[in-house]
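And now, chain A:
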Amino acid sequence: MRKDIGMETLDYDVAIVGSGLAGLRTAIEVLRRDKGKLGLKVAVISKIYLMRSHSVSAEGGTSAVLYPEEGDSFELMAWDTIKGSDFLADQDAVWRFVHIATQEIRLIERWGVPWNRREDGRIEQRWFGGLSFPRATYAQDKTGFFEMRALYDTLLKYDNWDRFDENFVTSIVIENNEFKGFTAIDLKTGNFRYFRAKAGVIATGGAGQLYRITSMAVSSTGDGYGLAYNAGLPLKDMEFVQFHPTGLVPRGILITEAARGEGAYLINKDGERFMQKYAPSKMELAPRDIVSRAIMKEIMEGKGIYDEKSGLYHVWLDMRHLGKERIEQKLPFIREIGLKYLGIDIVDQPLPIRPTVHYNMGGIHVDIDGKVLDSTGTPVKGLWAAGEAACVSIQGSNRLGSNGTNECLVYGYIVGNDIYNYIEKERPALPSPSQNILTTEEDRIFGKLLGKESGGEDVYEIRDELKDTMEKYVHVYRTGSDLEKAVVKIRELKERYKNIRLTDKSRVFNYNLEHALELGNMLELAEIIARGALLRTESRGAHARLDYPNRDDTNWLKHTIALKGADGPLFSYIPVKITMWKPVARVY
Partner candidate 1 sequence: MPGKYSLLKESWIMILMYTLALIMVFVLTIHLLLVSPLTGKTFDQVLTYSYVLDNLTYYRIVFGLLLYAAVIHGLNGLRIVLIEWLHIRKFQWIINIIIVILMAILLAFGTYTLIVL
Partner candidate 2 sequence: MKVRIRRYDGQKEWWQDYEVDVKSSDTVLDVLNKIREKQDHTLAFRLSCQMGSCGSCGMVINGLPALACQTRISELKTDSIRIEPLYNYKVIKDLVVDLNEFVNKHRSVKPWIIRKNPEELEEAPIEFKVTPEQNLTFVQFDYCIMCGICLAACPTVAIDPLFLGPQALGQAYRYIADPRDEGFEERIDILDDSHGVWRCHFAGACSYVCPKGVDPAKAIQFLKKEILKYRLLHKKKAATKPAELVEKAPPPNAPKPPPFDFKFEGGV
């Protein structure tokens, strides 16, 4: 084991944090545009191995307009997205997004995605929640996985990039509104690293781990949000946390919306298809927030089924009428999950499901090109964000199913192009930050956190309490009093966090240290979410207040912006860009 503590400096043109769909797509786009012309060197930094990112768990599909001749159109997709977002989406961004999505689907088809096909060999599409045309392009029910496979494999084709697996990024170095690199810990050796780069991309995904029951991976702890927030950059719309209606009880493993797209029913204790009360025309295929609220309402009204093992209430997702052949062709992974984790075969038994945390609509405040904006709304020179980590905002207050993977692809493409144009045009030099920043950061991690001998708080205890707090008070339905309780609890946990002590003092693969750093970010995020939700006195999309049950377009048709203050987040608001459609009542 290496005892010496040294700082490595690694020079790259582009440093990408996060290796999910958005990160890989950005890397490919930069290298693809470049083709050795500028000889750009790209670093892909990930806290886990490449191909282990949570994008592999995306199941259902990827929306895109492929068949305008059959009645689909860009207007229709944009309308669906905007209506689904409860009119909080920036409509210029949506308009751009729907156009690029089509091209992305075809591009990754050529890179090897085994899309499900029609009999004549063309790409097949299916229904998804909130769509008015079956435009979710899919590869069985492992769409995200196959997309990741294709992107990862295609990236391997290029030479001019290096992978930094298991490098945990601890901070963004920003001086004078200019990006100067990332600092990271190499988990394998425990060394401190400084990635000096002309351009940086944050594509770290979401923060589902704030909750107990979540479909997100253990690695989705919102590090990107924390990095930006701690660097003094604003976060947008963080109070909108999407609950996927169908998470498997008790873990919250995702049962894809495609199950309902293929025709599955939601059934309560009395055997009733209760969605007809909530969305009579779309039924089970209403957008996710509506279905989640419907399920929670059923459970609150005592029409849920009690599961003795986990102590949770749930409803049934019934796929028995689909038939074995259709399930094997289109939903094999769902069947596998049911058999594997509950011993339930969906061919002849319904699955117990309840809402599970699935997606963060909010994220780092970026403009329509993916450039990260600072508190005054001017772009930070040389810093981009893409995918779930960024908030453009296309998803508004509620993401439509099948719009997540294509946001990653589209913004990977846009950001990659933008970076290439930036470097080609401006030819920036490698930045040189003051040494002070780096040594302070190194000391924060290794001196003040790893080397600390005082204090007795345990990382995992605080994390458990945080998860329970969020699960209890900041769930599908929120009330002012619950949110206040949550804020108080989170502030208490933040105080306790200052007192933590790590048991593992080694440098190599010190997961204890990684979890402590993650927890620091998670506590900040939890506070932003809870306080942002407390301030927003309306119900919009995924944010549903029992004490303010209606949408309030006069006061709240605006994005929340959270900035780090001396004592917790400071909130301000910016308007929504409405270019095409004025908000109307959202009925399905």
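The criterion applied here is as follows: a residue touches a chain if its C-beta (ideal position, glycine included) is under 8 Å from a C-beta of that chain, and two chains touch if they have at least 3 such contacts; residues count from 1.
How these were chosen: all candidates are chains of the complex that A comes from, given by their letters.
Nothing here was measured: the structure is a model prediction, and the numbers come from that model.
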{"item": "Complex member in contact with chain A (any copy), out of 1 or 2", "value": "2"}
{"item": "List of chain A residues in touch with candidate 2 within their complex", "value": "1, 32, 48-54, 56-57, 65, 68-69, 73-76, 79, 83, 92, 95-96, 99, 102, 106-107, 109-112, 114, 116-123, 132, 142, 145-146, 149, 153-154, 156-157, 163, 165, 188, 217-219, 250-251, 253-254, 281, 309, 333, 336-337, 340-342, 459-460, 464, 502-504, 506, 508-512, 579-582, 588"}
